[in-house]
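Handing you this structure, nothing more for now.
With one protein chain held back, the other chains of the complex are shown just where they sit.
As written, the chains take the letters A and B, and residue 1 is the first residue of each chain.
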Amino acid sequence: MDGIGTALFAVLALGLVGGGLAVVLVNRITAAALFMAFTFLCNAGMFLLLGAEVIAMFQVIIYVGAITVLIIFGVMLTPQGDRRYGLFFQKQTPVAAIVLAAVAIPVVVFAFSFRDPTGAPHLAPGDLKALTTSIFVDYAVPFEIASILLLAAMVGAIVLVKRESDDAAGGER
Amino acid sequence: MPVGPFGLDPLIWAPLRLALAVGLALFLVLNGALAQIYLERKLQAIMQDRLGPIHVGPQGLLQTLADAIKLLAKEDVRARLTDKWFFLAAPSIVFAPMLASYAVLPFAKDFVGVDLNVGVLYLATLGSMTVLGIVIAGWASNNKYSLVGGMRSAGQLISYEVPQLLSLITVVLVSGSLSMVQITESQHDFRINLFILPLAFVTYFIAALAETNRNPFDLPEAESELVAGFLTEYSGMRWGVFFLAEYGEVTVVSAILTTLWLGGWSGPWVDSLPILGVAYFTLKTYLIVLVFMWIRATLPRFRIDQLMSFCWKSLIPVTIANILVTAVLLLAFPTTRVPVAVANWLMLGAFVVAIPLLQRRRLAGVRARLRAEAERRAIAV
Partner (left out) sequence: MTIPLAAFIAVSALLFFVGAAGVLVRRNAVVILMCVELMLNAANLALVAFSRRLGLIDERGSVFVVFVFVVAAAEVAVGLAIVLAMYRNRPTVDLDEVQQMRG
């Protein structure tokens, strides 16, 4: 199991970082959307490796099943012409590089030098019971508020995109 | 050094087991599709007073095999203006989740790929991935019929996923588990969930019809309006993969219905002869598949606005009310399932009676408004 676990981790880590890089670097937006879905799936695999099955399932349902589809809709509904300038030779790239380096270097150094605290208890496999207890008992009120946020976002999105009543004659019934 | 089964190194055993499982699932899918296509053609022929396939083999039994060989031998065509990677990826994106679903289906006692403790959630997850492939197929074909088909499909699948998941929740509430095996075992001695939760069965069934793009919800591939919807540009084995995925999906959905509501492998004498469970499971699954076919031969197709309003204004409120009633009754009467069953049957009756009435009233309203508008325009002209 250990050897397989490590091998899986290596594959998934490569998939995550490689997929993320592909989203940023790939020129065609359709391909970027596919790579994004791939990255999400790899992340779900990471969650499974950590023993968080329920979170992994939610990850796939929400990210692959809903968010990727929405983004592909966005790709379809907007024009995807060629960019008029290169990816790395724009006026904001130097500033971006400096800002990013200033934040990234300390964080990445910390992340790579991070050592597991010894003696930390490992949870039992499976997170179904613990997670649901946390959500529905400890965090019941935030959970309800989150549902209101979703409703507000849904209504807001519809209002933003809905055309004025002139050309809506054939639409709404 | 750890040693796996058969004295193999686990590093070798794990991929081997994966290959075996995928092979077995593929075998099941292919055979199921062959059987289902033959069954479907024969059944529709009987219902429409035709003969159906009769020429190849006895009673036309080998017809689907011949068709499959024809598909395999066809030239692999890709139109020049299609989006290459999307076009190639779409069939696999639709097919792979369906194949993965077979891992948790409990065919009989101790005859299940893996007994996940989140099995129902796993199946829901895989079901939600199909929509991605269909949208991609519609977009990649670079064809307006395909695009409309893909768009319709995205709206339909995302909408009907909601009542589908909500119907599953009631079963989970009653059974107290997300594991397919434990849900089956909770329905021993003919106390199957169909008697307790008939409304959830009906709502799940309707949502499943929509999720698998079957009649009367086959708008994404409505041949009278959209040529073949998102399948228009596909031919040969790529088209075949989509087709296989559709039939496999029907089988998976029927197997879920069987496990969650019809008691899965349980049946008479199954305790003394566990292998009988496979027979019961297959029988029950194909019973539901037959109902799918029956509906296909009987019902006309929905219009897109009817489809959406039926989902959001009828199915989703009903399933939410069902969850509320079931949860409250289970908390109030933790020992007996009778109140839940009574409430559910009553709600099913109300649902069946109310939906046509409400739809008729809504349609009358729509017609009145359209008529008024037409008159206004006539006066204006």
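Note that in this section contacts are C-beta pairs under 8 Å (C-beta built on N, C-alpha and C of every residue); 3 or more make two chains touch, one makes a residue touch a chain.
Since this is a predicted model, take the numbers as computed values, not measurements.
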Practice problem: Tell me the shown chains the invisible chain touches, ordered by label. | Solution: A
Quiz item: So that we can see where the missing chain sits, which residues of chain A does it touch?
Solution: 2, 5-6, 9, 13, 16-17, 20-21, 23-24, 29, 32-33, 36, 39-40, 43, 46-47, 49-52, 54-55, 58-59, 62-63, 66-67, 70-71, 73-75, 77-80, 83, 87-88, 90, 92-93, 96, 99-100, 103-104, 107-108, 111-117, 120-123, 127, 130-131, 133-135, 138-139, 142-143, 146-147, 149-150, 152-154, 156-158, 160-161
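Just so we're on the same page, only the chains that are shown with their structure count from here on.
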Quiz item: Considering the complex alone, what residue numbers of chain A touch chain B?
Solution: 1, 3-4, 7, 30-31, 34, 37, 53-54, 57, 60-61, 64-66, 68-69, 72-73, 75-76, 126, 128, 169, 173
Quiz item: For chain B, which residues count as touching chain A in their complex?
Solution: 2, 10-11, 14, 83, 85-86, 89, 116-118, 121-122, 124-125, 128-129, 131-132, 135-136, 139-140, 147, 151, 154, 158, 161, 178, 305, 309, 366, 373
